[in-house]
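To start, the structure itself, in structure tokens.
The chains shown are only part of the set, and none of them has been moved.
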Amino acid sequence: MKLFTSVHDVNDINALAAEALELKQNPYAHQHLGKNKTLGLVFLNPSLRTRMSTQKAALNLGMNVMVLNIDKEGWALELQDGAIMNGGTVEHVREAAAVMGQYVDIIGVRSFPGLKDREEDYSEAIFNKFVQYCGVAVVSLESATRHPLQSLADLVTIQELKKTARPKVVLAWAPHIKALPQAVPNSFAEWMCKADVDFTIAHPAGYELNTDFTNGATITHNLDEALTGADFVYVKNWSAYEPYGKVLPGNEDWMLNNDKLKITNDARVMHCLPVRRNLELSDEILDGPNSVVVHEAGNRVWAAQAVLKQMLEEI
Amino acid sequence: MKLFTSVHDVNDINALAAEALELKQNPYAHQHLGKNKTLGLVFLNPSLRTRMSTQKAALNLGMNVMVLNIDKEGWALELQDGAIMNGGTVEHVREAAAVMGQYVDIIGVRSFPGLKDREEDYSEAIFNKFVQYCGVAVVSLESATRHPLQSLADLVTIQELKKTARPKVVLAWAPHIKALPQAVPNSFAEWMCKADVDFTIAHPAGYELNTDFTNGATITHNLDEALTGADFVYVKNWSAYEPYGKVLPGNEDWMLNNDKLKITNDARVMHCLPVRRNLELSDEILDGPNSVVVHEAGNRVWAAQAVLKQMLEEI
């Protein structure tokens, strides 16, 4: 694997999830692969889980890790081709990416969307330029439209905890006060559409996701209908795709609570975190027996380790 | 040892200090203990000595280290239980701590007091929530009311440099222009009260420390009296406990200088650093033969290494 930016970069998602679970049983078995290999983690935005779990995954594989908060520790990046750089940007992504590729064997990049210009965000301009110019393997640490390491950890969690061969999985929109990216729901949707699950997306009218990511999913505006018989409920807020990046008024009653959980098949409740308590998810859910959000975050290590391992095997 | 947050977490402070001095002689003898173990250092506030010495201690033990400036690199933390998180905080400490506990074997946390609300600061809310929710061993990198790694390094320094079996140790308040926490003097006091020393605290009227930390100490408002015959003078500013977090007017003459040092028994001068020159301590002291502040900072490595070693032995 040279590239891990979406589900389309993976031949067999079930095999990759299985490898992650094997690594969870035997984390240090492959340290020869990472010896004298270096992972560079480049952050244009904050990160806790991704930052720490990907570092830990690399260390488990015997790699060295270098972390760069490029906006704070490096230089303001220019993204526009042909730009006359007489403004605030100091270094073009062409040079930045190419130079980093001289120092590391694998680059991880996090770059959030601006949520202003949909076409620009969905073109994944920054991300694609890193891929184009760095010359080494690239793993997405969350791009403008996808968060594949999270989605793989989610699949791993479902495979690990499911009680039936083909569980019902529901992606349930939740309220928020800020406009959040669609990266996590887009990505979760495109992974679930390829997984051995019955997949339903529930959201209020107006929060339709880009259909490129939801092909094959059942989509409903009726949360109760979606929750009925669910084995896993994946709670997540996102802002509207049209009008792009907007928070629509109302829908506060979409917050999951124990009453709604009763409709489910004693569902495990998932969330990518960070979660705003009592806004997206109630305390009673997060502190109750059905929440698996911390366990899910723990699986981020094994998801990242499976991806890095496959990359190291081809270097 | 699963917890190192105060002197009360230590069975035998003399044995721990002795172990630190043994590690100083043989720093790399225990690298098998740290193999594939990871220390996470979480900073809510700046740090130089603690950051570098604790990293170095972990590396000496063969551990991996991940450093997180959580406020700048991660997410703004919510501390209040039951909060409806519709404001500026993005992640509750319950999730943040629990998730970090998934990625590391030992967590170090630094969290300064706000110096606004004494009850809140002295409840050690942030710190205790980390301990409660992370599920792994926790070492304090300085909390609102204590700085035990500093105090252990101070004890190590006194044990190492003392010329008599039971030296006279004086904690001497010094002037400052800013309101500083009581963490270092509190902590030094509670360690010295348990150590084989004659311990005196000297401060101007109004700077009384919380008596929970000073039980057994001689306390005086007369600096000259305190300094007489002292073997070690530990210079440190702190703000008032009552009125909480205030700098009281006057007392500029409390800065230690060579004239005052003459009263002592050629005392070694200690300070936890950073020190404001010619405000807390004069150039002549810091650049003179009696200052051991750099040596003392060097001992931070061995203090941290002794603590981490005892934690690793129980993992």
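First chain written, first letter: the chains are A and B, and each begins at residue 1.
Going forward, a contact is a pair of C-beta atoms (placed from the backbone, for glycine too) under 8 Å apart; a residue touches a chain by one contact, two chains touch by 3 or more.
Fair warning: this is a prediction, and the values are worked out from it, not measured in the lab.
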With 2 copies placed here, how many are in the full complex? 3
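As a working rule, only the chains that are shown with their structure count from here on.
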CA centre of chain A versus CA centre of chain B: separation in Å? 39
Inside the complex, what are the residues of chain A that reach chain B? 27-28, 43, 46-49, 51-53, 55-56, 59-60, 69, 72, 177, 273-279, 283, 286-287, 293-294, 297-298, 300-301
Touching residues (chain side chain B, partner chain A) in the complex: 36, 38, 40, 64, 66, 68, 70, 72-75, 78, 82-86, 90-92, 94-96, 98-100, 102-104
